[in-house]
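Comments concern the structure below.
Apart from one protein chain that is not included, each protein chain of the complex appears where it belongs.
Right, chain A next:
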Amino acid sequence: MHFLLLFSRQGRLRLQKWFTPTPEREKKKIIRDMTAMVLARKPKTCNFLHWMDLKVVYKRYASLFFCLAIDDQENELLALEILHRYVELLDKYFGNVCELDIIFNFEKAYFILDEFLIGGEVQETSKQTVARCIEASDMLQEVNVFNVLSTLACC
């Protein structure tokens, strides 16, 4: 996988994950191109596009477009499944996830993504395991914050 983008119907970026080193300017250009291409697609068309030498797989969930760029060798239908799995994970975490959840808790969306994908590949194929790991990390974070606050309160 080369990159994963989430953007709204108005073209505002909500999440970006780059799996190959890309200069800033090129990232911006790619975001512009992708948004333009995907938003121009009519509703009843297939979910695959060609862009440069990559295949772009996109899917619309409510008001968000999820867009994944994969190599020529990779399986497009599986990429659709990957996008779907990510949405399911977000849904489980936030409970009926909507775009606002991702806007206001973007760092959590990234943490979930990092538990699901690493280096452009799927790391865990079980939904429950990913959910458990996120919970445990959050717990660890809470404990840490609690400790910090209590030490600050003491002094």
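Just so we're on the same page, a contact is a pair of C-beta atoms (placed from the backbone, for glycine too) under 8 Å apart; a residue touches a chain by one contact, two chains touch by 3 or more; residues count from 1.
Assume contacts and distances are computed from a predicted model.
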Chain left out of the displayed complex - its UniProt protein name, from "Translation initiation factor eIF2B subunit delta", "Synaptic plasticity regulator PANTS", "AP-1 complex subunit gamma" or "Photolyase/cryptochrome alpha/beta domain-containing protein": "AP-1 complex subunit gamma"
Given A:Tyr61, A:Phe94 or A:Phe111, the one touching the chain that is not displayed: A:Phe111
Per the touch definition above, residue among A:Gln10, A:Asn96 or A:Thr125 touching the missing chain: A:Thr125
Chain not shown, touching residues in chain A: 13-16, 18-19, 21-23, 28, 42, 44-50, 73, 75-78, 80-82, 84-85, 103-104, 106-107, 110-111, 114, 118-119, 121-129, 133, 136-137, 140-141, 144-145, 148-149, 152
